[in-house]
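The structure that follows is given in the form of structure tokens.
With one protein chain withheld, the remaining protein chains of the complex are depicted in position.
And then subunit A:
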Amino acid sequence: TSEQIEHLHRRFKQLSQDQLTIRKENFDSIPDLEFNPIRGKIVHAFFDKRNLRQESDGLADEINFEDFLTIMSYFRPIEMNMDEEQLDRFRKEKLKFLFHMYDSDHDGKITLQEYRNVVEELLSGNPHLEKESARSIADGAMMEAASICVGQMGPDQVYEGITFEDFLKV
């Protein structure tokens, strides 16, 4: 809605200190975001070119208001008057946004190391936890994903990583 766009515009101006674009450093000015364990990934997601619907890959240096809105539009609620196909597409887009957050090296697959990275970050607020537990948790979760996506695997198969289709299945 237009009021939402206005609100976001004000916020954009606040974050960018009245400039036309935002850089990564501007996100440091949000106090509460400091406590968020996956802060890095969230900020990264704003600059991820795949999310900005640009054809290229990699990270943008700065984003303007239009890009800001594009990212925010992933969080729109589902409207009642959508038909099946639109609904499906909408959901896929949202899930793709999340997928990009997991897949930090942009190769289209979530490998074990990336997954471990995610779990470690999630649990980083917990000082008592050893690294080993985080690792084993990630391994376990990867296992579950493998069993859902691929089912029974033969002795020669090696599980590369979770692709987007597998991610949807999960």
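The criterion applied here is as follows: a residue touches a chain if its C-beta (ideal position, glycine included) is under 8 Å from a C-beta of that chain, and two chains touch if they have at least 3 such contacts; residues count from 1.
In the analysis below, contacts and distances are computed from a predicted model.
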{"item": "Chain not displayed: protein name in its UniProt record (\"Sodium/hydrogen exchanger\", \"NADH-ubiquinone oxidoreductase chain 4L\", \"F-box protein GID2\" or \"Aldehyde dehydrogenase family 3 member A2\")", "value": "\"Sodium/hydrogen exchanger\""}
{"item": "Sites on subunit A contacted by the missing partner chain, in the whole complex", "value": "7-8, 11, 14-15, 27, 30, 32-33, 35-39, 42, 46, 72, 75, 77-78, 80, 98, 101, 111-113, 118-119, 122-123, 125-129, 132-133, 135-137, 139-147, 153-161, 170"}
